[in-house]
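The complex appears here without one of its protein chains, the remainder shown in place.
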Amino acid sequence: MSAPEPTHPLAAVVRGRHGATGGEPLRVSFPAREIVQVMMRRGQDSAVAAAMRSAFGIDPPGPGQAATGSGASAIWVQPGQWLLTAPRGTQATLAARAEQAFAGLAAVADQSHGRTTIALSGPAARDALARGCRLDLHPSVFGPSRAAQTPIAQIGCLVHQTDATPCFELTVFSTLAEPFLHWLLEAAAPYGVQVA
Amino acid sequence: MLRIPCPHCGARDEVEFTYRGDATVARPAPDAGTDAFHDYLYLRRNPRGWQVEWWQHHGGCRAFLKVLRHTVTHEVRGVVTATGALEAPQA
Amino acid sequence: MTQRHRLAAGGHVDRAHRLGFTFDGRRYEGHAGDTLASALLANGVRLVGRSFKYHRPRGIYSAGVEEPNALVELRSGARREPNTRATVAELFDGLDATSQNHRGSLAFDWMAVSGLLAPWLGAGFYYKTFMWPAAFWERLYEPMIRKAAGLGRAAALPDPDRYEAAHAHCDVLVVGAGAAGLAAARAAGMTGARVMVLEQDFLLGGDLLNDAAHDAWRTGTIAALAAMPGVTIMRRTMAFGFYDQKVLGAVEQVADHLPEPPPHTPRQRSWTIRAKEVVLATGAHERLIAFPGNDRPGIMLAGAARTYARRYGVRAGETAVLFATHDAAYESAFALAEGGTRIAGIIDPRTDSVAMQRAREAGFTVRAGSVVTGTIGGKALRGVEIGALGSGSRGDALPADLLMISGGWNPAVHLASMAGTPLRWDDSLLAFVPGEGAWQRSAGACGGVHGTGAAARDGAEAGRAAAVAAGFVAGADVPLPEAPAADHRPFALWEVKAGGKAFVDLQDDVTANDIRLAHREGFSHIEHAKRYTTHAMGTDQGKVGGLVGAAVLADARREPVASVGLPRYRPYAAPITWGAMAGGEVGQNFQPVRRTALHSEHDALGAVWMDAGLWKRAAYYPRPGDADAWASVKREARAVRERVGVCDVSTLGKIAVEGPDAATFLDRVYANTFSTLPIGRARYGLMLREDGIVFDDGTTTRLGPDRFFVTTTTAQAGPVMQHLEFHLASAWPDLDVSLASVTDQWAAMSVAGPRARAVIAAVVQGLDVANEAFPFMAVADCVVAGVPARLFRISFSGELAYEIAMPAGYAGHVWKAVMEAGAPHGIEPYGVEALGLLRIEKGHVAGSEINGQTTAQDLGLGRMLKKKGDFIGRVLAQRPGLTDPARPRLVGLRSVDPNRQIRAGSHLLVDGQDQGWITSATQSVVDPGWIGLGMLRDGDARIGSEIVAANPLMGEEVPVKVVTPHGYDAENLRVRA
Partner (left out) sequence: MARYSGLRVLTEGLRGNSGWKPAWRKAAPRPSYDVIVVGGGGHGLATAFYLASVHGITNVAVVERGLVGQGNTGRNTTIVRSNYLFPENNHFYEHALKLWEGLEQSLNYNVMMSQRGVINLFHNDAQRNAALRRGNSMRLNGIDAELLDRDGVKAMCPIVDLDNGRYPVMGGLLQRRGGTARHDAVAWGFAHAADARGVDIIEHCEVTGMIVEGGAIQGLRTTRGEIRAPKVGLAVAGSTSTLTAMAGFDVPIETHLLQAFVSEGLKPLIDCVVTFGAGHFYVSQSDKGGLVFGGGLDGYPSYGQRGTLPTAEHVYAAGVSMIPALGRLRGLRSWAGVMDMTPDGSPYICKTPVRGLYMTAGWCYGGFKATPGSGWCHAWTIAKDAPHRLNAAHTLDRFREGRMLDERGNGPFFWAQ
């Protein structure tokens, strides 16, 4: 018997337009992701890099960076640690692939259920985020494939800019996803926000 | 407000960090005795001036860092990772 | 309704746009561009408030944030804002303001009688009296003082408006958008730097707004800035504080100029701004001169009168006298004369000056070598008394309804000083100016550079230098305004001593005599004098008279003002709204709500919620027929004892500990051993702090040779993770161990009760759960209800129990499956309350016992401490105070009368002596009655005895029997069944 579809932590959120009406709204969506935390063992830098390259086509990104390879992305989160993410398909396989790729080289913890990703995009995304995000997201210092962890509205958040729209993928602890989204919708309300 | 330059993440607001005590004291050897552990856990130089301190970048990369900071001016002059060496200047 | 003091033309008000407002219930009209103060003056309203102590009638004194007198209650109902300065309150249609601090009406305030008692109400009088009889202070004297004190009335209703925080970063931050600030911003902007400009006013320009000749430069510069993509200009935004490392706090008044905030708009927004470089262009505040009667309505700072005339097109008086000590103030006389005010005379202590000549040429009467010795009038000024400088006697009087005064200008150095900039005394300006500062550049008047042209030039230089320091290359020159320099250097006249109350602090009614009294009593240091007299402690923080008070003190001490100095500047540059500082994280948003993956299941079952840290947990599930909460809790607990129950335990902290040194590491951080734990088994672990006190407990499972799964208590999940990370980083960096918090990845539920196995067997796949195959403390990965899960045979309730952990997204599915499989067995969900009941019956310790004050020995867990090998807390746990046999020990307690409740927090009395306390209490379902756990001295020896649970706070003394804490199934037969 195959596992049922997991319940998304934000399943109950009201979709549609929130906040101000008129004009082009900010867009919020909840991309289904598999997320795996990879924690390198001591002295395995080059072996882990080789494994990540061969299994996922990614050169392990350095601090503050994210990199995308074949079907998966890696985001640096801690010294010697990355989050590997991939769109969730019908079969959850990322953790198993990582376990295999990094066997003996790194510890692997599946966080697919433990972390929830919220994508925010639109020209006003930076202004909305500035209501709680202490990072400087100005294009001159932050941009596509940059990532940083920072508390927003008292909730730890991994901010990953994926394109120049700009679009930010915001990954938070799943048990705090709801209050985080509540904050985000309030911060985005002056611009109007469309929840997909 | 302190801005602490994390060696991994760059300068970040103090709210991302947690102070975790004087970094010049080291946990004694297991057989060092009660007095050694007492001094490690309780006695403090508590300088009015430069101090090397433990801070965790808990809101960022979670690394424990050694931070050289002035306790009067709050100037942060050096930050290294946990195994790095950092000395307080005299005076 | 006529604005009889409004000039026909000029200024920056929109005469076509009329705004209606009320003051003390009377309707008036003003224009867009007015402040409440300018609109009141336009309507001839002079009396606007009462002073703090003597309730003296007061009028509008300034035209800015420094206003000491014109404080009103703005708006009404829940939006009432006391102490709002009329001089900066932007007028809007429907504005409603009320005067404050009077009993009776503003015009007839019977508290003004306190003025008659002034000889006995001098500085510090209250320290020397009201002491007899002792009890009268709280009952009589103090209530009297409290009622009389204070300024406006708070609304005492919840503030209906919303506030928010916001964050910004820039290369160059310019505070103030007068000539210096605008020039600085333009110079910095031209380099390509990211520039932010903050202006507290709703118009940009500062003093430029007071001279039409500068309009072209002002508008041109603003347009140029608007065209620079890297420049952000924020109006109505006041920088209130300069914090470490060039971080500034500012409050933006987003909607204060509107009747109420529009949808999705906060009333105010508080900005935290991180700047690479800061240019302060905050201008200067004009200061008063202390002379008798210098406080009557109709007396105003000269620069303010000019501002009302030029910017607002308002004539502040019909017949005016100017009392000034420097040339620049003469501009006010010219400005008012242009607007039709008759200048009755100019009083100047100096013998001659350029401006004096000009004034005489213009036909004004200038009384050189003269001072104002007193004023005539009650609720409005009627005349000004004049005498010769230094004579101390009163001479003749000039009729006037407006007296403009200027004792010079004080650079607004508040932010510079907060930035650690030393201040130095400028002997020509007779004021403190900023010295060299590491964190800021002061430009224009706040740096002591007066005059539009000079200030703009100074600003441009500062802006350019700031951008260069931030790493940019200096751009082209900035066009500067042409303006003749006015001489701001004053004659050193701080006080005219002529008998009568000469105020140095208008709001708090501090007089020059009060300062001298403080000196006489030994409070001669400025900090002492300030505290003793309350000088400069009002809402204006001494902007208008602070330095004058210092000068009076200097005179009393016979020292120069420079050596007396000023009290230390502290936040805030001007008062800031509480709501704005609080931002959005208030009320329900004070802290985020953390929900388990099973939240909606509990909700559907009608759970009553309780807070556990950030978490919402199901306390219990009431059902129709339950008499009260206890009935529900006991029903749930009974289900576990008799049948089976299911409980959400997802909130426990979970940490994946992996690596070649994982076992070594756990041996060091736990007081007991984990390296011997077999794979597929769990063990209860006890963690100590380094000081030997119990830190946390939980079960840890070995999943592989190098893989462990650690659980922590709900409350300590974060601290334990930090504790582990700290020791890995600091004490044992040689250990190769990784830690991952998987608390959110795994949801977990406990299935407990004699029929738990049957329920589990029905949902689990691929695992033999028979007792022999899957004994107590066994752990295995398996499939539950079709989803990958991990099954633990562990128990907190004292019954046969399993914990199912599964990826959080599947928790609801598994919960439903368990409930369905359990239905034939009478399964009931149980909440945290029943969980507590069960563990107290069983004698398991939890947060009330592991409270940061107890040792393993205290808790009866002393045997868990391993004898060999290092672990955190081992050494210091052996200190005599912690091994003292007299320390309270964990005991069980049972109310002798089963119907008499015992409570956690009661103390345990043995022969009337306080010997311990109750940590946890509940009703028992095994043996009905009230039971508890407690810490009791000589606890072991007292088992079986009867003592008293005393709760004097609630008037209870309940006999209790001391019993073993582990009375329920002491042999663990049920757990192992």
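A, B and C are the chain letters, set down in written order, and residue numbers restart from 1 in every chain.
The criterion applied here is as follows: a contact is a pair of C-beta atoms (placed from the backbone, for glycine too) under 8 Å apart; a residue touches a chain by one contact, two chains touch by 3 or more.
As the structure is a computational prediction, the values presented were derived from the model and not from experiment.
Novice: Just list which of the chains on display the missing one touches.
Specialist: Those shown chains that the absent chain touches are B, C.
Novice: Among C:353, C:541, C:632 or C:713, exactly one should touch the missing chain; which is it?
Specialist: C:541
Novice: Check the options C:83, C:341 or C:924 and report the residue that touches the missing chain.
Specialist: C:83
Novice: Kindly state which of the options C:272, C:341 or C:738 is in contact with the chain not pictured.
Specialist: In the full complex, the listed residue that touches the missing chain is C:272.
Novice: Of the residues listed, C:237, C:577 or C:596, which one is in contact with the missing chain?
Specialist: C:577
Novice: If you put the missing chain back, which residues of subunit C would it touch?
Specialist: Interface residues of subunit C facing the absent chain: 52, 78-83, 119-120, 122, 125-132, 134, 137-138, 142, 145-147, 149-159, 161, 163, 165, 241, 243-244, 247, 249, 270, 272, 418, 513, 517, 520-523, 525, 527-528, 531-532, 534, 538-539, 541, 570-572, 575-579, 581-583, 585-591, 593, 610-612, 689-693, 695, 847-848, 851-853, 876, 879-883, 903-907, 909, 914, 917, 919-920, 950-954.
Novice: Spell out, residue by residue, where the missing chain touches subunit B.
Specialist: 1-2, 13-15, 18-22, 34-35, 38, 41-48, 51, 53, 55, 69, 71-74
To be clear about the criterion, only the chains that are shown with their structure count from here on.
Novice: Measuring centre to centre with CA averages, how many angstrom lie between subunit A and subunit C?
Specialist: For subunit A versus subunit C, the centre distance works out to 32 Å.
Novice: Please compute the C-alpha centroid of subunit B, do the same for subunit C, then give the distance between them in whole Å.
Specialist: Averaging C-alpha atoms per chain gives centres 27 Å apart.
Novice: Subunit C: which residues touch two or more other chains?
Specialist: In subunit C, the residues touching two or more other chains are 272, 274.
Novice: Can you pull out the residues of subunit A that are in contact with at least two other chains?
Specialist: As it turns out, subunit A has residues touching two or more other chains at 134.
Novice: Please give the residue numbers of subunit B that touch subunit A in the complex, ascending.
Specialist: 8-10, 12-13, 15-16, 59-63, 81
Novice: Along subunit C, where are the residues that touch subunit B in the complex?
Specialist: Spelled out, the residues of subunit C in touch with subunit B are 243-245, 247, 272, 274, 420, 690-691, 722, 725-727, 729-731, 733, 869-870, 874-876, 878-879.
Novice: Applying the document's contact rule, which stretches of subunit C touch subunit A when the two form their complex?
Specialist: Subunit C reaches subunit A through residues 164-169, 194, 263-265, 272, 274, 584-585, 589, 591-597, 600, 614-615, 650, 656, 658-660, 707, 736, 738, 740-747, 765, 786-788, 807-813.
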